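Excluded from the complex is one protein chain; the other protein chains are retained at their positions.
Labels run A, B and C following the written order; every chain starts at residue 1.
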Amino acid sequence: MSANFRSDNENPVAPEIMAALDRANVGTAYSYGDDAFTERVKEKFCEVFETDLEVFPLVSGTAANALAVAQTTPAYGAVICHEDSHLHTDECGAPEFYTGGAKLMTLAGANGKLDATSVEERIADAGYVGDHASKPCLLSLTQATEFGTVYSVEEVSELAQVAHEAGMAVHMDGARFANALCSLGCSASEMTWRSGVDLLSFGATKNGAMMAEALLVFDADDAEELGRRRKQAGHLISKMRYVSAQLDAYLADDLWLELAAHANRMATRLAEGLEDAQDVELVYPVHGNEIFLRMDEELADILREDGFEFYGWPGRAGLYRLVTAHCTAESDVDAFLDAVNAADGG
Amino acid sequence: MSANFRSDNENPVAPEIMAALDRANVGTAYSYGDDAFTERVKEKFCEVFETDLEVFPLVSGTAANALAVAQTTPAYGAVICHEDSHLHTDECGAPEFYTGGAKLMTLAGANGKLDATSVEERIADAGYVGDHASKPCLLSLTQATEFGTVYSVEEVSELAQVAHEAGMAVHMDGARFANALCSLGCSASEMTWRSGVDLLSFGATKNGAMMAEALLVFDADDAEELGRRRKQAGHLISKMRYVSAQLDAYLADDLWLELAAHANRMATRLAEGLEDAQDVELVYPVHGNEIFLRMDEELADILREDGFEFYGWPGRAGLYRLVTAHCTAESDVDAFLDAVNAADGG
Amino acid sequence: MSANFRSDNENPVAPEIMAALDRANVGTAYSYGDDAFTERVKEKFCEVFETDLEVFPLVSGTAANALAVAQTTPAYGAVICHEDSHLHTDECGAPEFYTGGAKLMTLAGANGKLDATSVEERIADAGYVGDHASKPCLLSLTQATEFGTVYSVEEVSELAQVAHEAGMAVHMDGARFANALCSLGCSASEMTWRSGVDLLSFGATKNGAMMAEALLVFDADDAEELGRRRKQAGHLISKMRYVSAQLDAYLADDLWLELAAHANRMATRLAEGLEDAQDVELVYPVHGNEIFLRMDEELADILREDGFEFYGWPGRAGLYRLVTAHCTAESDVDAFLDAVNAADGG
Partner (left out) sequence: MSANFRSDNENPVAPEIMAALDRANVGTAYSYGDDAFTERVKEKFCEVFETDLEVFPLVSGTAANALAVAQTTPAYGAVICHEDSHLHTDECGAPEFYTGGAKLMTLAGANGKLDATSVEERIADAGYVGDHASKPCLLSLTQATEFGTVYSVEEVSELAQVAHEAGMAVHMDGARFANALCSLGCSASEMTWRSGVDLLSFGATKNGAMMAEALLVFDADDAEELGRRRKQAGHLISKMRYVSAQLDAYLADDLWLELAAHANRMATRLAEGLEDAQDVELVYPVHGNEIFLRMDEELADILREDGFEFYGWPGRAGLYRLVTAHCTAESDVDAFLDAVNAADGG
């Protein structure tokens, strides 16, 4: 037996998306986004989000995040984000680089989430020293969070309101946007612009695309010259139709929601099984497709010997992460639970 | 009749490369380049270039160029390049951005090529004012050039020698590397590191890939922390196997050379036909897959009405570019020539 | 005999300004510009320029220029300037650095001046390739120019109009602003905001201050967060009163105009003498305090042996520059002319 729970980005591309790439591979198409696929994708995003938004297809989530930051935060500005946010811990300083020197002001917060009071205090603190401190310009939330939890619509609204009152923009890092949306069961618009989100890094790669993300900007005015920023960063893909075709298939017939719903179901099944296990403790609520658990290194070693792959969390001894994906088999989940129980018995 | 001679990047992906993507889409693979495809690609590049080099798969040529510049040129440095180089005119300041402030020192030069004497003089000039001037750190050549011409091996060597004597590194922008190589008929190593090239932006997208380029660094010491630069720029693709699989197929069985040879043959056929035409003048030698011609706007309009697509060159009235590709049909070339001759007759 | 005509910045500080520093050195004063000297300087600038402007005292002209560029030009933007502008040739890439990657689009132009037609064409050129080119955001003029010539009020107006029509801002590098103003005999407002200048690097150091410049912004809206940019660049001087006290004394009782008028008179005297000399040719009109002349290296050597100091122009054999200053003695000018004539005779 073996199964990979390391990361959703280690899984293959959904067959519907591969098929779309094949269909796109006919004849010539204007480059750099001036093609029919890209046009159609924009229309679909407008439909899904029920508003007239701007779409920038991209191939990496770090690029989507960093462009969102650069668009809203000058070199003398700051981004308020969670201390465990991907933006801060896993992008090798991309936000600082894209802005030419902005600062990330990080905050602690339970379950990987920011809370409105801390954000409010941080903004106030930054104001005391005037020009001597970087100016908070952007609040960035990850939805679902890096710990697999999900902000409620009310939580997003409250945080966004605090940010807007301080003249800041609001960004959502939606690398696992679909998983969060399925978890909440609300509409895409409710979870974003209706709650005050201004820019969204919309992820598709982890949920079944090959390399396709999109930076969505809900107010066209906020997107001014974002095209030039994308080009200057080397992220304007010449044969764009092949990025857009992925997004097109992803959004068609609710494929994206089906894929995420499956991943979430597998995570729930896994979590429920682990709750009953003796030597394993779930650390955060399981809202999406990520499970964080505490176990002995001994048990982790046994499971790995059994052929299961998963990450130990950097810098936190005893903390492990399991990620399910759009193509995770129920049998893999059950095999993992059996292995845990078998080890428990020993 | 209709045919698109606008740009090679408007053409579809070669079937062999699509097939490779399908083959790669099986099971899980470690992300961020820690996969078997990426490992194999590195081996193939070492073989093709007959040396132990470092490979950074990428999805955009601008990213490859900008990373090469950032790796060699600090903020206070300068890049010497042709005034018509893609680096200078078509990347929206990517080199300046990636370096955090380096300067492009541009030079004129016949047929889109730099000449060694001008480079030598420019280096000397920069030296007169000491710390008040940006320091030349990199010489960047485009091969084939933006005007479809090709540097001879001797020309590359001579330019590289001038640069090295001044302590500068040498970069080759090889967006159309394969076309240049087929044109010269030399080995990949002769055209690059054996002639003094230190870093190569190896292009595959224009010649039949979907989105696949690679930054090659011939001396591993020169590649230190390039991986972090790539990540910080958002160019470390998570599902890297799908970039590497393209490069893998591209290099297999000399596919890349066949594709480029075809494109070059079509350009030669087109050029030979145009040489005989009355109202059309070839402006540069045709070495690769690009043809620059001068004609009346009237003739250009007639050809466009006939269904042919091509670019008028920005800022140069009467200058037009035709590009052939790996999949250009002989019949399209002949139809274009017929249309020119028909218009001539009228 | 000996005299230094190398640069105005090699001359000492005017006694009135030294005296002002002594007067300022009493008791405590709030730091970072929150002092009475800085407040008074702002008032004086408003009076001199007949408008309600924003003032940022600084200690270096490069800082003033680079902050002006950063304030108006994003990383994806471009500055149109003369190919011989200090901004481009003598600031080691400060504009590129402060903007995080903007490009300088340089133009040739007679007598060190830009002409409106070339600027208009350059703007049009940049527009052809859309997001692939840096966006022209700022036009920068040097007044007096690097070659000692002066734009007329009409020329400034015409250039500014072209820039504004393209949505660009207009910056004037006034390292030798006072010399230009004395040369034109117009008002400070006519030479700047009334002619369309939006930001001015107002120089005082070369004309008798110790280290004192100011970035003036004529429309307060254009100065938003410039204070943070200044701090982030390390240019918010803690004991600001000592910068402001210099500017205060400089502007008092028309001292600045008297100092510049003297320097200009010495340059005129020198130029008139040189016009009569046989082996020396004046290269540019002498409007301010700089003289460019062509002479044999042999003659230059003789003059240097005689004890006169001056620069040979970098990269241009046979071109030499003489600069007069606020404290240049008439006898030094005459001695130089005598030496030239003596050498001529030989």
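Observations on the model:
As a working rule, a residue touches a chain if its C-beta (ideal position, glycine included) is under 8 Å from a C-beta of that chain, and two chains touch if they have at least 3 such contacts.
Just so it is clear, the model here is predicted, and its values are computed rather than measured.
In the complete complex, the hidden chain is touched by one of A:E16, A:D90 or A:E190, namely A:D90. From the options C:T192, C:T205, C:T268 or C:T324, the residue with contact to the chain not on display is C:T205. In the complete complex, the residue from C:A20, C:V48 or C:A63 that touches the missing chain is C:A63. Looking at C:P74, C:G93, C:G112 or C:G174, the residue that reaches the missing chain in the full complex is C:G93.
Where chain B meets the omitted chain, the residues involved are 32, 70, 74-76, 99-101, 130-132, 134-135, 225, 227-232, 236. Residues of chain C in contact with the chain left out of this view: 4, 6-7, 9-13, 18, 21-22, 25-31, 59-67, 91-94, 97-98, 100, 205-206, 210-211, 228, 231-239, 242-243. Touching the omitted chain from chain A are residues 75-78, 89-94, 96-104, 124-125, 128-129, 131-134, 314-315.
In this text, only the chains that are shown with their structure count from here on.
Taking the mean of C-alpha positions as each chain's centre, the chain lying farthest from the centre of chain B is C. Each chain gets one centre point, the mean of its Cα atoms, and the points for chain A and chain C are 50 Å apart. Separation between the centroids of chain B and chain C, computed from CA atoms only, is 42 Å. Touching of two or more other chains is recorded for residues 100, 228, 231-232, 236 of chain A.
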